[in-house]
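Excluded from the complex is one protein chain; the other protein chains are retained at their positions.
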C-alpha cells in the first residue's frame, strides 16, 4: 500500500487509451497535482489547454476489463489562493425567452481562504458583500479509459465517468468506475473549490489542487459510476436529457440494491419510493449528470457479502 | 382571521373554474378533509373517482387575476391509519431495456403510526423487515384555477400548481400560486404520509387527511409556483422533459432574487452557482416537477421590501 | 346525409365540454366559418380573442365515449385575401447560443391569391422577391372534447387533437379522433393558407376560412389521432420532447397495423423499418406534434375488415 507522489508534466483533454504516467499496485495511494479547467497551475501559469486538462493516466496493476475501480478521495487541497467562475447563468438552465436579455459571459476571480475555509468574490457584486460560502472541494472531472478504443472529451461524461461536476465527489467519498481496459487508466483533474447543484454558471470555482486518492480494484462489474459517502450511497447517470440520466442512475441503483442489499425489484421500489434523493450533478455539459442517492441508515448489507466480494 | 371547518361533499378531478365550495376572507384559515388519490376517505369508503379528487374550490375575497395566493400549510394530519403505494418502480425512471423484466404493478398497504410518527409496510418485503421511515406528510396536488377557461386534470401540473408531488409542500411551508381568476379558486388534496424524491413508484403513501391551511392574497405577480420553508426558498417548474421544468424553476428564481433580494442577473448567478439545490418533485406525472431551492441563510431581503409589498 | 351551413357567433379558446352550437346526424356535412389564430374574421374584424378561437362544438348524434370521430376535410377555402405570419424563427428551433443575436418578433402580411393558388409576402424580404409558394390550406387546430371534464387550451394538443399544426390535415384527408364525451363535441379553426414542417415561425399563414367537413362516428376505439390521405395513413403523437410525441405516434401505428392490416409486432416492424416516414407537425406549441406515416401502396387491408367494422 505505497503512496506515490506524482508531478505531472503532460495533460490530457480526452479520457482514452494512452501511455500511463505511472504504474501503481492495487491499493496504492497517489498524491498528485491537478490544474484548473483552463489549464492554469498553482503558480497561475497556463501549462495546458482547455477543456479540463487531466492528470494521468494511472495504470493500476491487476485491473482488467469488467472489473471496477474504487477511487477513495482522501484529500483535495487547493494549491493556490484564487479560483474563477463565469457569470451569468448558463443558457441550458434558462427559459429560451429569457436568453435575449441575458448579460454576456464574464470571468470572475474568487479568493480561497484556507484558514476560514471559505470562498469569496474578489470584487463582490451588489447585494453579495458578505457572501462567503464554505470551501467545499470536489473533483469536477475524473474517470477511466472508455471501451472500444474511444477517446472522450473531458468536456463531457459517459459510463466511464468524466466531467460529471457532482459536488459529492468530495473528500471522504469513494467513487466506483467500470473498467474497460487493462490497468483501468485513471485520470483526474478539474477541481472546484465550491459548486452548487448543476454547475449552472458553467463552472465551479475553478482552481488547481493537490489531490490524494487511493485506488483499489474490485473484481465485480458495474454499468454506471457509483459512489459512497459517510452518509449515502449513490449512482450516476450521464446523458441528455436529464430524464435519461435519471433513468441510467435509477436503473443502476436498482441493480446495486439487488446485488449488495438483497432487495428484489419490488422491495427496492418500496425503499426508493420513500427515501430516494436525486441530485443534479451538472446541467451544463454535453452530457448532463444525475445522481440517485440513498442514505445508508436505510440499508443493511447482505450477510453473504452479495456480489461485491470475490 | 377566521378559521373555517369545511366538510366536502363533492370532489373535483380538474383544476378549473367551478362553483366555490366556500368563500373566505383574505387571511382566513381553512380546516378541511381530503381523500386519497383513488377517492378513499377516512372511513376507507370510496367517495370519489380518480385521479386525485380535490377538495374545493375555495374563493378568497379580494383575489384578482395577476395577484398571488400564499398558502401556508399549518397542519397535515392523516385521518386514517393506513395508506397505500404501488410497486415496482414507474416506467419513467427506468432504462427502456430494463422494462421487459420488470414485475407487474401491485398495490401495497402501509400502516401509519401517529404515535411513533412512522410508516411501515403491512406485509414487509424481504430485506425491509425493519424499514419504518418517518411520517412526513405532504400535499401531492394543490393549486388554483388556471387562466383562459382551462380545466386541467389533477393528474398533471402547470403554472397554476396541480399534481406536483413535491415533498417540501409540508407543514410549515408557504406555497405561492399565480392567480388567474377572481377569488383564486383554491383546491387541495392527494395527501401523502411519506414520499421520496420523484414519486418514483407512481404514488406516495396515499391516504386521507385533515388539512389546515391559511390563505392570503399578495398584490404581486409571479409566473410559476414559489415556496418558503423554515430554511429555504424555492421555485417550481412543471413540464417535460425535466430539463424544461428545471429551466422554468431556475428562471423564476432569477426573477425572485431580483424582485425581493436586489440581485441582478450577474449577482444572482454568483449566488446560485455556489449554493443552489435542485429537487425532483415528480418524474412520473404527465408534467414533471423540478424545484430550484436556496437556503435563506445566504439571502438578505431588500430593505425597501422589494416588489413584495404594496 | 344533410349538409348544414353554420355561422358561428361564439368562439372557444379551450376544447372542453360546452353547449353544442349545432346537433347533426352521423354522416352529415358541416359548412362553417373559422376565424384566424388572433380572432380576425373574413372582414378583418377581430371578433374573438387568442389563442386560436374555435368554431363549435358540434354534437354528433350517436357518438359515445370510446367511439372514434372520423372528420373528412372536404374543402378549405380562405375567406379573405390576406393572412399573416411572424418572423423570425421561433426560439424552440434554435440553438440557445443563437438566441441572443436573434431579431425581435414581427408580424407580416401575406397575399393569398386564389386564382394562381399561391401566397406571397406583401412586402417581400430581400432575396425573396419572387417567393410565392402554393396555397396549401390546412387546419391548424381541431379535435374533440377531452375526457374527465378537462378543458384544454387551443394553444396546445393532446390525445383529443387540438393545436397540432400538421400540414397534412388538408383537403382530402380524413382525421380520426378518440371520443370521450357523448356527441363527441367537435371544434375546428386556426386555418393556415400554407405552412412548412414544424410551424417554426410560430404561425402558418394565418387567415379565416370557409371549411367543409363531414363527420362520421366509428364504433371502434383509438388512443391517439389518426389520419388518411389519398396516398398515406398516419398517426399522431402530441407531447414534449419530440421523442415522446414520436413514441406515441409509433405505438399507435403499431396498434393500427395490427387491428386493420393483420400485422403482428414483428411483421409491422419489418414494414415500418423500411418504409415509415416521420413528419414534424409542430415544434412550437406547448405540446409538439409528430406524425408517423406509411404509404398505402405498402398496405393490404384485412379481408375480414379487422377491428374497424362493427
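So that you can tell them apart, the chains are marked A, B and C in the order they are listed, and the count of residues begins at 1 in each.
Just so it is clear, a contact is a pair of C-beta atoms (placed from the backbone, for glycine too) under 8 Å apart; a residue touches a chain by one contact, two chains touch by 3 or more.
Note that this is a predicted model, so its numbers are computed, not measured.
S.K.: So there's a chain missing from this view; which of the remaining chains does it actually touch?
M.R.: A, B, C
S.K.: Looking beyond the chains shown, say which of C:22, C:147, C:218 or C:276 touches the absent one.
M.R.: Touches the omitted chain: C:276.
S.K.: Considering the complete complex, identify which of A:244, A:269 or A:289 is in touch with the unshown chain.
M.R.: Spelled out, the listed residue whose C-beta touches the missing chain is A:244.
S.K.: May I ask which residue of C:133, C:149 or C:182 touches the chain that does not appear here?
M.R.: Residue touching the absent chain, from the options given: C:133.
S.K.: Given the contact definition stated above, which residue among C:15, C:35, C:201 or C:233 touches the chain not shown here?
M.R.: C:201
S.K.: Applying the definition given at the start, please give the residues of chain C touching the unseen chain.
M.R.: 85, 87-89, 92-96, 98, 101-103, 106, 108, 119, 121, 125-128, 131, 133, 194-201, 203-205, 240-243, 246-248, 250-251, 254, 261-280, 283, 288, 298, 300
S.K.: Given the full complex, what residues of chain B touch the hidden partner chain?
M.R.: 91-92, 94, 96-97, 99-100, 102, 241
S.K.: Which residue numbers on chain A touch the omitted chain?
M.R.: Missing-chain contacts on chain A: residues 13-14, 16, 148-153, 239-241, 244.
In the analysis below, only the chains that are shown with their structure count from here on.
S.K.: For the sequence-identical pair chain A and chain C, determine the rotation angle of the Cα superposition and round it to the nearest 5 degrees.
M.R.: In degrees, rounded to 5: 180.
S.K.: Let me check something: if the centre of a chain is the mean of its CA atoms, which chain is farthest from chain C?
M.R.: Result for the farthest chain: A.
S.K.: When chain A touches chain B, do the two copies use mostly the same residue numbers, with over half shared, or different ones?
M.R.: Comparing the two copies, chain A and chain B contact each other through largely the same residue numbers, since over half are shared.
S.K.: Quick one: most central chain, C-alpha centroids?
M.R.: Checking distances from each chain centre to the full centroid gives B.
S.K.: If you average the CA atoms of chain B and of chain C, how many Å lie between those two points?
M.R.: Spacing between the chain centres: roughly 35 Å.
S.K.: What is the distance, in whole Å, between the centres of chain A and chain C, each centre taken as the mean of its C-alpha atoms?
M.R.: Once rounded, the distance between the two centres reads 47 Å.
S.K.: As a quick test, compute the distance in whole Å between the mean CA positions of chain A and chain B.
M.R.: 32
S.K.: Among the residues of chain A, which ones contact at least 2 other chains?
M.R.: 92, 94, 96, 102, 241
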